[in-house]
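The complex is shown incomplete by one protein chain, all other protein chains being positioned as in the whole.
The block that comes next holds chain A.
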Amino acid sequence: MLFGGMSSAIADDTSDNFNFSGFSRVVAGVLDDNNATYQGYDNSVSFGQGSLLGLQADLRLNDKFSITTQLLAHSSDDRNSGIEWLYATYQPNKSLRFKAGRMRTPFFIYSDVIDVGFAYPWISPPQQVYKAYLFDYFDGVIASYELSAPDFSAELEVYYGAYDDLINNSSLEEVTAKTSNLRGIALNIRGEKIQARISSNKGGVDIDFPELRGFSDILRSANYNLTADSLITSGDAEVNQIGISYDELNYFYKAEFITISSPILVVPDIDSYYLTAGYMVYPFTFHATYANNTSKYAPAVVEIPTGLAPEVDALAAGYAQIYDNLENDTVKSLTLGVRWDFRIDMALKAEVTHLRGEQGARSFFNITNPAEFDYRANLVQVAWEWVF
């Protein structure tokens, strides 16, 4: 009798050890500019850039152990489909949890649910913060500890791991980046209306760049050591974050500030932030987001004289060429959007993002006609979100 009407409870009950869930989104978008593309969108409507299907399976072995995997099928050319997550969870008590396996790196508030559009108000979370730069995933362990006081609750998360990845964060070709000794700490504090998250992440990054190393060796053999030293391809990268949100029943504010720094030549120092305000008239959420960032490369070393000899001039030109190829992604954006939660498990969204790039910088655009492009464009998107 007790279990007579527990239709929705059965799936979560210990009697059922296998749990299957998922999320899906269909996103259509168009950019009102024919001189560039942005996030894969051009001036004709396309569905292929953000649409995806994710499936999660949780297998509970006993009260303390479980195994989770998440598979993703993605329609974008920029993303690989396959296993996103595969980890084992050990939870000795309700406050302490360990996970081991392949996971998403928990840099920012939405880093580990970036594909689950149902979890956030936007269609595209602010690119300045959420565009992938380095080590999105890692193989390793996460430990988290939760404590609850009468006025707040807090969760402390630490992780350690490593990952080898392909990156193309500059216009230089796609290269292998090995990240080792990746470690981070995040503290999440939740009060009645205010929530704050602060995190610090570090990892030793080694980018396999044979041409750059070869050129560095040539410079060194010609005794231009300072110049050779500036072509750094490995070192500790650091990612720091502060996020704050304030929630009332019918409105909310949200902000995140992040910094990325590294000694590596092709990884610029980045400061980014976004500010979001939302207003709810159930079942609609209206929101506005302003986002901005700066991106800076280490300055070029001025050591090689010019006009001495053609061979030396060639070295100077080669060095200048490397700096010319480093692209800056700096953009200001204003996004206005609406989310309609028309069912408990589904939402429709629409949003317009006005983008203002920096003249002469790549600004997250893929510029197809540099002569005509004015670094301003509007991205219009609509999306259907589903969780099951």
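Here is the rule we go by: a contact is a pair of C-beta atoms (placed from the backbone, for glycine too) under 8 Å apart; a residue touches a chain by one contact, two chains touch by 3 or more; residues count from 1.
The rule is simple: contacts and distances are computed from a predicted model.
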| item | value |
| --- | --- |
| Hidden subunit of the complex - UniProt protein name among "NADH-quinone oxidoreductase subunit L", "Phosphate ABC transporter substrate-binding protein", "Autoinducer 2 import system permease protein LsrD" or "Cell shape-determining protein MreC" | "Phosphate ABC transporter substrate-binding protein" |
| Option touching the unshown chain, where A:M280, A:A300 or A:A361 are the choices | A:M280 |
| Hidden-chain contact residue, picked from the options A:F107, A:Y120 or A:Y319 | A:Y120 |
| Sole contact to the chain not displayed, among A:P150, A:P210 or A:G307 | A:P150 |
| Contact partner of the left-out chain, one of A:N34, A:Q56 or A:S76 | A:Q56 |
| Per the touch definition above, residue among A:D247, A:D269, A:D313 or A:E358 touching the missing chain | A:D247 |
| Those residues of chain A which, in the complete complex, touch the missing chain | 1-2, 4-9, 12-13, 21, 23, 54, 56, 68, 70, 85, 87, 89, 93-95, 99, 103-104, 106, 110, 112-113, 115-116, 118-120, 144, 146-153, 155, 190-193, 247-250, 252, 280-285, 339, 341, 344-345, 347, 387 |
